[in-house]
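Below is one structure; the comments refer to it alone.
The complex appears here without one of its protein chains, the remainder shown in place.
Lettered A, B, C, D and E in written order, each chain numbered from 1.
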Amino acid sequence: MFFYREDLINMIVPDKPDPAAAKVLQETLGGQFGEMRTMMQFFFQSSNFRGKATQYRDLLRGVFLEELSHIELVQQTINQLLTGAGAEGAGDAGIDGAPLDEAIKHANPHHYIMGAQSSLPVDAAGNPWLGNYVYDHGNLVSNLLDNVVLESTGVLQKSRIYEMSTNKAFRETLGFLIVRDNAHQNAFAKALETLGVNWGKIFPIPNYDINKYPECQKYIDLGFHNAQFNFRLDNTRIAEIYSGQSPSRNGGELKVTDPPQGHPLPFMPELPNEHSPGLYDLNA
Amino acid sequence: MFFYREDLINMIVPDKPDPAAAKVLQETLGGQFGEMRTMMQFFFQSSNFRGKATQYRDLLRGVFLEELSHIELVQQTINQLLTGAGAEGAGDAGIDGAPLDEAIKHANPHHYIMGAQSSLPVDAAGNPWLGNYVYDHGNLVSNLLDNVVLESTGVLQKSRIYEMSTNKAFRETLGFLIVRDNAHQNAFAKALETLGVNWGKIFPIPNYDINKYPECQKYIDLGFHNAQFNFRLDNTRIAEIYSGQSPSRNGGELKVTDPPQGHPLPFMPELPNEHSPGLYDLNA
Amino acid sequence: MFFYREDLINMIVPDKPDPAAAKVLQETLGGQFGEMRTMMQFFFQSSNFRGKATQYRDLLRGVFLEELSHIELVQQTINQLLTGAGAEGAGDAGIDGAPLDEAIKHANPHHYIMGAQSSLPVDAAGNPWLGNYVYDHGNLVSNLLDNVVLESTGVLQKSRIYEMSTNKAFRETLGFLIVRDNAHQNAFAKALETLGVNWGKIFPIPNYDINKYPECQKYIDLGFHNAQFNFRLDNTRIAEIYSGQSPSRNGGELKVTDPPQGHPLPFMPELPNEHSPGLYDLNA
Amino acid sequence: MFFYREDLINMIVPDKPDPAAAKVLQETLGGQFGEMRTMMQFFFQSSNFRGKATQYRDLLRGVFLEELSHIELVQQTINQLLTGAGAEGAGDAGIDGAPLDEAIKHANPHHYIMGAQSSLPVDAAGNPWLGNYVYDHGNLVSNLLDNVVLESTGVLQKSRIYEMSTNKAFRETLGFLIVRDNAHQNAFAKALETLGVNWGKIFPIPNYDINKYPECQKYIDLGFHNAQFNFRLDNTRIAEIYSGQSPSRNGGELKVTDPPQGHPLPFMPELPNEHSPGLYDLNA
Amino acid sequence: MFFYREDLINMIVPDKPDPAAAKVLQETLGGQFGEMRTMMQFFFQSSNFRGKATQYRDLLRGVFLEELSHIELVQQTINQLLTGAGAEGAGDAGIDGAPLDEAIKHANPHHYIMGAQSSLPVDAAGNPWLGNYVYDHGNLVSNLLDNVVLESTGVLQKSRIYEMSTNKAFRETLGFLIVRDNAHQNAFAKALETLGVNWGKIFPIPNYDINKYPECQKYIDLGFHNAQFNFRLDNTRIAEIYSGQSPSRNGGELKVTDPPQGHPLPFMPELPNEHSPGLYDLNA
Partner (left out) sequence: MFFYREDLINMIVPDKPDPAAAKVLQETLGGQFGEMRTMMQFFFQSSNFRGKATQYRDLLRGVFLEELSHIELVQQTINQLLTGAGAEGAGDAGIDGAPLDEAIKHANPHHYIMGAQSSLPVDAAGNPWLGNYVYDHGNLVSNLLDNVVLESTGVLQKSRIYEMSTNKAFRETLGFLIVRDNAHQNAFAKALETLGVNWGKIFPIPNYDINKYPECQKYIDLGFHNAQFNFRLDNTRIAEIYSGQSPSRNGGELKVTDPPQGHPLPFMPELPNEHSPGLYDLNA
């Protein structure tokens, strides 16, 4: 069973709206290599796990649990990038102009049509998330290798998306997630080490330069690249795998730790002209 | 942030394999009105909620949390229905016959190709889950009405799927979920009552006859049709909505309660010839 | 604007339920070359038509109008093939057995889950209809050639589906539609003749043997293979194209005629255990 | 059977081309909650209806018939928004520049590639229409609730799209359709009233301010928000449901009326360089 | 079996990056009527061919083989249009700005996220290629007619895409492919002539004016519009069909010839900040 505490896994840094940034950040939420896929992939791999080597099952499930919080983090970041976009009066009046005319020029128009300026289960090109993104081969070695590819692609894509906007909310979330993808890359690579693979110097993939992503530094300093957060309310065998020397050439010791301190969920203001939530209508 | 305890929300009743039942039960997992959709729909609706009436946000999130456990329950039920299917020797030898020849005749062949006899994010016709199943209109009234439709359709479909096999694992899971869909139907209908709607006698939709689903009776006796399980580790305002008289003509008092006592996850045996998990290969 | 009279364009011949036949007949409704595609393709081609040669626009729209009635005919045929399927008690009881267990073995399970034993916008493999089936190239010659391919494929596929069941409702509908596809093939081929093409002996495609499809004979005798039914309440220029010698080697004179005499829509009985329509529930 | 008269259900107000407006208006045609979905949903629900309460079947079919005319209206509006877009010479020469270079910057490029500047069966993000948008649950209560959601979402989305351009053709069509969605919302809500529901003050959803949509006023004055147009050439039982007090807090009397006076279909000029229709080529 | 020589079938003319042009040129690669579809369609039609009239099989396979080289040509053209896009520093630094901010404004963002500024199996709207684009009806006449439509649509679409950018690499590739589509249109039309069709003056479709596409002239002078390149290492019967008078009103003699002289594949520079290919990372 799953439990929840209203604490965001990282902060949302305030900055102005940026619908074009929201559009590309959707890749990190509903893209083929985004958080919805990692969450569902590890959910299925752990539920479908066979046999007694449950330390691997615990590892898969442990990463799955964190991905739920990542989805929430990206949803909130997108919401902040969208809220308040449009010319003055958008979401409040429509007679005297077309306040969303400019806003949608480089936006995903569905952000302004489907919901009231909020996140969607789609990618940066507007394609809906697809169940066949999820790979569960039913074979541990194959799954672990694929998970390494998935987490590596996560870093690769985020390092490219990072170049698309200087918005602070956008970059802080990307920076945090790059470091966490790195930790999860380590998790699956380490699991393969327990099966005899010696990785040489290929990790991390890609070999990103921490100096180019100043947001990442504080998370590295906190050791987040070598930590596995523990979201279990009962025992877990993760530490049988996630411990000892990091498989990455950056080195360090892998550790299972408590989750980070939570951050408050941002308050999302009403948008009367978007009829969201619309309760005031009924009190009129 | 999300937390987990290895406790299944309901029991898996032992019975023999039934791949045809597993195929149709996929509708309840990855179908257009299945648990993956309800989970994701309420996840997006609660994360994207606007304004100060957070009792509604808490209600949406509360149901979302339970849907995570429903996904896990259906995955495990499907896994039990699949495991051990095939003629003798299936999953262990291939020379002297084609042990899966019969097994796949009424099965989804992907159950035996993609993974090692285990659940998939697809529906009963084998179509992968799609992100556009998720509706979040950004308007509370519209969302609540749609959620009523979604939970009603959940009961409708399960009452039809129930007629497709007498397998006990299959029917117990369906019976439990029918009662819970009923409770969630009550939750969204009650929320609309707080906005002025008087439902008359239309609930529950459909007006199913409890005597036809003997598995349901014990859950009714436990009051599960009028209970909202609380999976929050902090405070929640759900009870401001989920309390008082049930909107259903079956009556009763709505109550927020603790989650049910957990059930152990079934052990899934290795399947050597399916190469799952495949670790013995490496120790050979 | 569009108008309607409750008259089916052809009769539904009574016969017993046959869910396997219903499954494959879906190709004719929601398949890539089915009636939903032809209807939408000619709808878009006629609405998007450019220029003054409106006799071609009238021809495209004329065929489009008939396709609406074809959709209705196939829906009703599928409904009859589905209604009453299942062991005794299906749609009325679920305790003492699994009355749909056998029924779904060769059925599309969605026929019994989504609705109450009724038609769906999907093909014979259960794939939902897709907007990109519709071709409108914005060029008359290209569109006409494609429409010839579409109508020819219609006959081809129906001649193959015909071999899949001896059910009379199934075969009567296929027989009628084969002859009408033939007439529409003539319509588009004739339009290309007005642009200078001399077809030689390639029509009809394929060169089916009327003796193999006894249901077709009476429609041939009525001249339906060389008739364009006129569903316009105002004037139309179709006859400027659809007249004179048939482009088919079977010969004959093309004629614009009144629609055939209508047939009553079959009555669909309630299915209490499928909760359809479910009104009795509310009167209990 | 279906009949047609070449009369558009509302006027197309002349204005200049606006490909960005055409792109977002596609949502109203081929989007998940657009006219193609409402048409097909009510088509299937009425064809698949079970039992003797045919007044509900007539209501479903009645709304379906009007949606056919809505599709035609939106197609024509999009065509006008597209025709003539591009720098001078677009559709007439290609040597000396790239006349569509600017035009496609905020357009759906398929509007200029697939056809000759004309409408497509896709949504505002370019996704093709999907058969699984159609919901027919086989249960009248569930279908009616879902139809209320669908028509409400129609108004919600149109009120947001309205803010995206001041183009007069664009806004007139949106204004007309907002009022008609309102009438159809009333139709399905009223049908639920006959089953015992008392809606309080939640309708219309959303509670839009008529003063913000000046185009709507004249249609309200004509009573179009409380009228059900009758497109039947034979008898219909719609008025057994669609009559009496409106379920909306705006009040008024529901009435079945004749369709509105028709409007001429706009003439679409040839586009030689787009090769549409291309007939002049053959006469050269 | 298939063999390869590293020779591009046409030259890539150097010009500056143009991500908006790359986006629309994707239609020619992964669109519904692009080179991936023609390749796969003719691959399936030739592999699935029945009977002894193998001159038709050889024709289908002959065109299929050339389409492989067309895919390669369009991939390389798109790669050149993408490489080096972005503000100074793109692909090399991310701290001091967002070098891709402008670049993605009119681009397919996946070009910069999925790979390192390179081609994708998608269309101009970002939709992934779909297997059901491929038509193989199993009937030669129907297939040939459809192939004529497909090649005609190829020319139509390319003549429209041509108007979207003056980029020289973009236009040279389009010009070459327009002429080759013309040759393939002739191939399938000629095959239908052998079955008795007299085309009159409808070919080529559309009747494009060679003077509007200066890039085409040299290929016409080389006779490429009436040539079928032979990529077989053994014998082929193509010339039994592809010979004699062209079916097009432009006239000329059809000839099977050797493939054109090859062109070197462009060198694609490394993009360090895109981590492509990333080998330098490992040597650090």
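Just so it is clear, a residue touches a chain if its C-beta (ideal position, glycine included) is under 8 Å from a C-beta of that chain, and two chains touch if they have at least 3 such contacts.
These figures come from a predicted structure and were not determined experimentally.
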### Task
Tell me the shown chains the invisible chain touches, ordered by label.
A, B, C, E
### Query
Which one touches the absent chain: B:N10, B:S47, B:N108 or B:Q157?
B:N108
### Message
Among C:P206, C:P247 or C:G278, which one touches the chain that has been omitted from the display?
### Response
C:P206
### Query
In the full complex, which residues of subunit A touch the absent chain?
32, 127, 130, 132, 135, 137-139, 141-142, 145-146, 148-149, 152-153, 156, 192, 195-202, 205-206
### Message
Even though one chain is hidden, which residues of subunit E still touch it in the full complex?
### Response
1-9, 30, 36, 40, 43-44, 47-51, 53, 56, 61, 65, 68-69, 71-72, 75-76, 79, 114-122, 128-132, 134, 136-142, 195-196, 231-234, 259, 262, 268-271, 274-279, 282
### Task
Determine and list the subunit B residues touching the chain excluded from the picture.
86, 90, 93-95, 97-101, 104-105, 108-110, 112-114, 116, 122, 126-128, 273-275, 278, 281-282, 284
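The rule is short, and it goes like this: only the chains that are shown with their structure count from here on.
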### Task
Note down the smallest number of touching-chain steps it takes to go from subunit A to subunit D.
1
### Message
In terms of touching chains, how many steps apart are subunit B and subunit C, taking the shortest path?
### Response
1
### Task
Report same or different for the subunit D and subunit E interface, where same means the shared residue numbers exceed half of all residue numbers found there.
different
#### Entry: Distance between the centres, which are taken as Cα means, of subunit D and subunit B, whole angstrom
36
### Query
Residue numbers in subunit B touching 2 or more other chains?
32, 127, 130, 132, 137-139, 141-142, 156, 195-196, 201-202, 205-206
#### Entry: Which chain pairs touch, all of them
A-B, A-D, A-E, B-C, B-D, C-D, C-E, D-E
